[in-house]
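Note that one protein chain of the assembly has been removed; the remaining protein chains are unaltered in position.
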Amino acid sequence: MNASLFVLALMDGVSYAALLFLVALGLTLIFGVMRVLNVAHGSLYAWGGYFAATLGLAITSLTLPPWLALPALLVAAIVIGGLLGTVLELTLLRRILDKDPILQLLVTFAAFMVLEDLQRLIWGVQPVFVSGVVDQLGTLEVAGVTYTRYQLLVLPAVAIAAFVGLRWFLGRTALGRQVTAVTHHREVATAMGVNTGRVMWLTMALGGMLGALGGALASPTTSFTPGIGADMMVLSFAVVATAGLGQIGGAALAALLIGLARSFAVYLMPELEVLMPYLIMVLVLLVRPEGLFSTVAARRI
Amino acid sequence: MASNRIVLVAGALLAAVVAVTAAAPWLKTPVLLALANGLAVCGVIVLIRAGQVSFGHAMFASLAGYGVAFMGRAWQLDALLLIALGTLGAALAGALIGLFMVRYRGIFFGMLNLAFSMVLFSVLGKFGHVTGGTDGLRFDRPTFAGQTLERAGFETALLALALVLALAAGWVVMRYFASANGQALAAIKTNETRLEYLGISAKRVFWGGYVLSATLCGLGGSVFALTQGLVTPEMGYWVRSGEIVFIAILGGSGHALGAFIGAFVFEFVKLYAAALLTGAWQMVLGLVLIVMVFVAPTGIFGLLSRRLAGAGASR
Amino acid sequence: MKRTLLKSLALAAATWALGHGSALAQDKPAELKIGITTFTSGAASVFGVPAKAAAEMLIEDINKAGGIGGLKVVPTFIDEGIGGDKMLSEYRRLVQEQGVRTMLASISSGNCNIIAPVAEDLKVLNVMWDCGTEKILEAKRYQYVVRTQANATTEMVATVLYLMKHRPDFKTVAVVNQDYAWGRDSWEIFINTLKVFKPDVRVVAEMFPKLGASDFSTEISRLQALRPDVVLNTSWGGDLDTFVRQAGQRGLFRGNTTFVMPLLESSLERLGAAVPEGIVAGARGDHYWAHPETASDPRHKDFVARFKAKTGANPIYPAYHMAQALFGLKAGYEAAIKANGGKWPAPEQVAAAMRTLKFKAFGREISMREDGQGLEAQLLGVTKRDPRYPFAVIDQMVLVPAELVTTPVGQQSGNWVKSINPALAKVLTTSQFQTHAFK
Partner (left out) sequence: MSAALLSTRGLSLKFGGVVAADAIDFDLMPGERLAVVGQNGAGKTTFINICTGYLKADAGTVLLAGTDITGQSPRAITRRGVGRSFQLPQVFGEHTVRECLLIAASAVQRRGGFWAPLAQAVDAAEVDATLELLQLHERAHDLAASLPEGQRKLLDVAMALVLRPKLMIMDEPTSGVSTDEKHGLMAVLMKALDERQVTSIFVEHDIDIVRRYATRLAAWIAGRIAADGAPEQVLRDPVVVKNVIGE
């Protein structure tokens, strides 16, 4: 493949990775704090997308100024993500912390099943899609190929912003430090007077928003149909596992790795496209059981 | 829980199944599917015994299923032989993959299984010229023990076989749990360090359990494939794997009987929820499980055993 | 344990002996129960839901007009979205518990594959009302299975003919199809047929993104880099919507590539302004709400109006296929009753009658063949924007007669398309085929 094709594959890979990263970021954050792998996270992606589309339609039907479209995406993500995250935390996760990890995983799986059907009941089964934003922002040419500014600039920008923002929040703010503390050692943090309950609620809401944000940002270029959540779930899962659970920086690299592998596959060996994320996941886990960027502590006896 | 009571319950269940399917032949398919699921769940229960949960075990069902389909198409083998070979295939795959898996525990174990199963899933879906792609592979109804049967007869025979297999699997699993290896397997859940300091290899013990679980999933997959005469990659999708674990918890992972009780509840809730309130069966099942986890974490079997043997004996 | 086992087995033997003596008595039932499989969940419900609406409407009409053979038609719907195995259970429940003897199944070719042999075993009439795979009826002779609409071969060969008329001079072609049987098979038929007419055509890219893929940006970039003359895309539902939208946003349609989308008709209204002019669009058969020959026919007009009132959109091809199945079924029963001396016919008698049937739905007359395959013409055209509508419409419509483009009885499509006479390439340009503008 020649240089220009290389550039193209790079572009597509990056914008795809950006979305993947946002979703994975939420998943890994939640795991870090709750020590629960939230299977329902995939549904948050779907709900974010559907809700964003609904807002988009509202904007056009109420003939509100079209520039609202982009902020609307963010609002959609914050509202639905925060809402669902809170509900999940208060009604389920909070109550299963002391339970067998298997049960914890299963409860989130059950929540996933419920959300899948609820979503179908609310938004139906017809493909949903509102692309106003993308058309407003227009396109630009790269190596003779037209890209939308949206996918080439907005998506990576938001992803980076989310990454930097989260880093700053966890590292620089008091509340963020509490979250980090709980991540490292829940008991100790509680002993030090950290309000664990609040931290967990915050985390679920935040993680939910990130997952929903992934969906919201995908909605202008993707038709949302039932089942989209399950696919994104397992993909973001692959990212998180490859990076190592709870690894925020790692998730970014893993998402890039998977995104690029996928887009290069389309050019070089299209048959392997779908296989790529999972191949990478298997290979990484076989060599590094805890993922690329995390390490296990030896058990004290 | 007194074992003769269990026998009673099992017997009652058996009689019920036979009577019901005889009264309403159309029920054979769902019952067969439930039994197939139950067999796979037995496999997952073995892992849960060791405190491990796999989000990819449907891969062994689908491996066996595709084995059955391939051999059924290529050599028109007998149903019994197909089941045997399909299961064997899954067992071998389990033995091989198990070599990697024994190093992993907890979430990592679950993830690696998921990863393997998704690779298989994508491969089956992608290389259509061999695997029939996402439409899967069809194969004609094979002979059964040398007999060429009409659909009705074939399903009756298959059902009888599945019942026998279910009883056998249940017996094997319970016997295994009681055995030295089974007890050591259960010890992996609580303390591997001590196992090592007893001179017992946790990895070897776990490997044994993994192979058994893969075999049982394969057995389930083979029966499933023969029931349908069709295998699709969906058989190995991660959501299917999730369902198997789901059923195990629903039915109660303490006892093989729980696996089959759970499988039947699951199958019929799914069937009727799908028929009555279209498009909401997942929600119904999801809510059922959530309730179960909070009110009866030991599953339906846990409740049942407490009923039968009085409180406290549910362990 | 052993005793219980023995007991239950004995019970089994007894009850089974009773259970299986059921012969199919053919005295006239009180009402005509029919089972209809359709997608009410899952991605394909974009077809299933409109089809269901059409079925409810038309069955109501039929019953108002005295039903079929004097019997009230009572439909039961099965969701194909619950998966092949569950659907099969439901299908069998209807037959073996409810005693339904007439089934309309199904949309998915995969499900047709599952059901056809079962229907044959259960001895129930099965009308394949929407699935396209040509292989079923070519691979095996069925007694109880018929299809009241065209199959994939008819659709794709007709599409190639239209392409040859619309843009005879092209050198390179690429494909972006869904990665499942329909996507792969339709491409195979398309390219094999094309090679007959253009042995030197170059295939520059074969891309099969997975069914339900949500992001085609890489495929689109690759197409922009390759700039093929023709791009085939036989996908449908969310996949097609997503592809068209992303392609539009990326300016893929601005080049001088001709896009061929045989299922575009079913997405036109949903996609609205996203569909540009100049795309070769198909409707999987001889039907369109603005059908050049029947648009003004009061029956059709009325159907479209009421469908729109009921669902808020114009009918798309699955709705028409449902109509064909129901009208075909009605005609079949009436013919069978006549042949049976007024007595109520058994499923195999209806199936036999349907094999020699000629009937009309909302397009041209459909004639059934002895292999159970219906001969249905194919409507193709090119998209055009019309100020009267917020969505693209189909213009320059041509009706390709099924006889020209359907594999003859007893032959396999795979071989037949290779043996097509190259002269056929120009047939549509001959005077006997007029091109209808959208009105």
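Per-chain numbering from 1; labels A, B and C assigned in written order.
Definition applied: contacts are C-beta pairs under 8 Å (C-beta built on N, C-alpha and C of every residue); 3 or more make two chains touch, one makes a residue touch a chain.
Everything numeric in this text was worked out from a predicted model, so none of it was measured.
Among the residues B:200, B:269, B:287 or B:303, only B:200 touches the chain that is left out of the figure.
Residue B:186 is the one among B:186, B:269, B:287 or B:303 that touches the chain not shown. Annotation for chain B: contacts to the undisplayed chain at residues 175-176, 178-184, 186-187, 189-191, 193-194, 196-201.
Everything that follows uses one rule, which is that only the chains that are shown with their structure count from here on.
Multi-chain contact residues of chain B (touching two or more other chains): 125-126, 279, 281.
Contact of a single residue of chain A with at least two other chains is seen at positions 120, 271, 274.
Contact residues of chain C toward chain B in the complex are 1, 3-5, 7-9, 11-12, 15-16, 18-20, 40-41, 79, 81-86, 88-90, 92-93, 95-97, 109-110, 113-114, 117-118, 121-122, 179-181, 184, 210-211. Every residue of chain B that touches chain A in the complex is listed here, in rising order: 48, 51, 53, 55, 100, 103-104, 106-108, 110-112, 114-116, 118-119, 122-123, 125-127, 193, 238-239, 242, 245-246, 249, 279-283, 285-287, 289-290, 293-294, 297. Chain contact summary for the complex, chain C toward chain A: residues 40-43, 45-46, 49, 179, 206-210, 212, 214-215, 217-219, 221-222, 224-225, 237-239, 241-242, 245-246, 249-252, 254, 270, 274.
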